[in-house]
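Everything below concerns the one structure shown next.
Shown here: the complex without one of its protein chains, the others still in place.
Chain IDs A and B follow the sequence of writing; residue 1 opens each chain.
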Amino acid sequence: MDLLLQSLVNGLIQSGFFALAAVGLVLIFGVMGVVNFAHGELVMAGAYTVWYLHAQIGLPYPVTIMAALAICTGIGLLMEQFLFKPTRDDPLGGLICSIGVLFILQVAATLLGGDGPSKQVPPPYEGTMILFDTLRIPYQRVFSLVVSVAALAVLWYFLTRSRFGWALRAVSLDREAASLQGIDSNRISLIAIGVGAGLAGLAGALMAPLTNINPHMGHNVIITAFIVTIVGGVGSLSGAVIAAVLYALFHTFVSTYFSGTIATIGGLLIMVVVLILRPTGIMGRRVSE
Amino acid sequence: MALLEVRSLTKRFGGLTALDGVSFIVEEGGIHGLIGPNGAGKSTLFKNISGFYRPTSGDIMFRGRSIVGSSPARISAAGIVRTFQETTLFDELSVFDNVLVGTHKSAASNVFSALFGLDRDVQAEARAEAHAVLAFMGLGDRQSQLAGELPLGSQRALAMAIALASRPRLMLMDEPFAGMNPEETSRMMTLTRKIRESGVTIVLVEHDMKAVMGLCDTLTVLNFGTLLAEGTPEQISRHPDVIAAYLGGVAAE
Partner (left out) sequence: MAASRLVKGLLLAMMLAALMVLPHFLKYHHQDFLIFLTINVLVVVSYRLVTLTGEWSLIHAVMMGVGAYTSALLTKHLGISFWISLPLSGIVAAAIAAVLCFPLFRMTQFYFLIGSFAAGEAIRLCWIHFIQPFGGTGGISGLAVPELGSIDFFEPIPYFYLVLVVVTLSLIVLYRIETSRIGLTLHAVHWKAPLAESVGVNTWNYRSLAFVIGSFFVGLAGTLKVHYLGTVTPNQFDISLMVFILIWVIVGGYRTFYGAIIGAVVLSVLDEAIRDLDVLRPAIYGALLIASIRFLPSGLESIPQRIIARFRCDSRTEPMP
């Protein structure tokens, strides 16, 4: 029972990262129609930024989180300007360009930190809180969950209350109609990828003290992001969040009782089933073809 | 027995009723027109008949057998072919290859035949048929051109050639005269009559009233997804409901 409860809690905390990464991916795909295969590497870039600036140089952790946000947002904007915008009519071309970025970022990480054993960032917030005499929750994890939820709340507010948010949703529903209404869809795409990449960078920065940092860490991130995105619904942000929570719980449980690999296989199979039965996921819209 | 019988066909898209209990009959031989104002449901009706949409309710009988729910490929096998509203061709293939694809029903190959040339005669027959259809449609001298490079009139003729090559009994033509000048229109009308002479029944959706009145033996008029009137062109042109629907467009021709 204790193991169950502990797994539940761990899963919920994991869901924060999954949600941040998946929401970023959905935003980019929803608004720009491009599958950003480099999304995992954006998370990795965030983690590396924190590792370099905090663990190596010694800047305060919150500062490095901001730096990670800024750098990843910057990379996203560059990608939009030079890769996605020119290939707007060719989504497959955009996808392939993102694969190119994937490789470039991986090499950049290797050059920065070498290809040796994974790096560790000592958690800036030490200590563990103990609930109900049995649940152990390190403060670092609490911090990451709180920040994730806060970021998602800010995003929700931005999307539902601000002018840009409204425009983002309009473009994701119908690009042509939106531009007929006077929305500059290129500017909106910039905002979408800026936010999406920024969220990825934030996820990476939050993950940095909690995981192994190496140039290939993006691989698992992208798989998780795809699973969550598809199951939650390709166009739906709230679906992505819900699916993130559910999948994180699922993955944590299966990892605890079986193994991480089995958990991922299970996740992939669920994704394939969803793709067959209801490609638009739990909450997605019908995608017309 | 009628060639095609549409019985109480209804098609709903969410809250929108595109077709509401439409019933009519198409007899074999001849050219039948399907007209009506924009949005009357004509193309939707075609798509239901040719299997791209599945009707919400109602039935479609072709040569006495229900074809509702069949896939487009199976409906084609039954003998119905449809030309598309926007000129749809295999742009990157040659004119000849375009028509050759049309002969698929009679000349599809399996892997072993393809590898070892076992069905050479079948393929030769298909090629001869493609040549014949091209000549019939007046495209013989354009055989090696890329379909995408043809002028509009030839493209439409090619679309009809592809459809013809599949040896249909019923051809559904979706606005073949759209965007044509008078010269192209009259050439197209000649071709359409030629197809009729070769034994294919034609149902034609069209807005160009000159073509419709000149070609069709019978007309069915749709409005707002329901049947408005049926009859010969002369009857229809004098029908008060039809005149009202078109606001005088038909009577003026």
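As a working rule, a residue touches a chain if its C-beta (ideal position, glycine included) is under 8 Å from a C-beta of that chain, and two chains touch if they have at least 3 such contacts.
Small disclaimer: the values here were computed from a predicted structure and weren't measured.
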Seminar exercise, completed: Among listed residues B:L89, B:L139 or B:L228, the absent chain is touched only by B:L89
Seminar exercise, completed: Touching the hidden chain, out of B:Q123, B:S186 or B:T226, is B:Q123
For this session: Could you tell which one of B:G102, B:G153, B:P176 or B:G225 touches the chain left off the display?
Result: B:G102
Problem set entry | Of A:A45, A:L83, A:A170 or A:M217, the one touching the omitted chain in the full complex | A:L83
For this session: Specify the residue from the set A:V146, A:L173 or A:I262 that touches the hidden chain.
Result: A:I262
Problem set entry | Residue of A:A70, A:I99, A:V154 or A:A177 touching the missing chain in the full complex | A:I99
For this session: With the missing chain put back, which residues of chain A would touch it? List them for me.
Result: 35, 83, 86-87, 90-93, 95-97, 99-104, 106-108, 110-111, 115, 219, 223, 226-227, 230, 259, 261-262, 264-265, 268-269, 271-272, 275-276, 279, 289
Exercise. What chain B residues would touch the chain not displayed?
Worked result: 50, 52, 71-73, 76-77, 81-84, 88-93, 97, 100-102, 104-105, 107-111, 114-115, 123, 126, 162-163, 165-166
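Here is the rule we go by: only the chains that are shown with their structure count from here on.
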Exercise. Between chain A and chain B, what is the gap in Å from one C-alpha centre to the other?
Worked result: 50
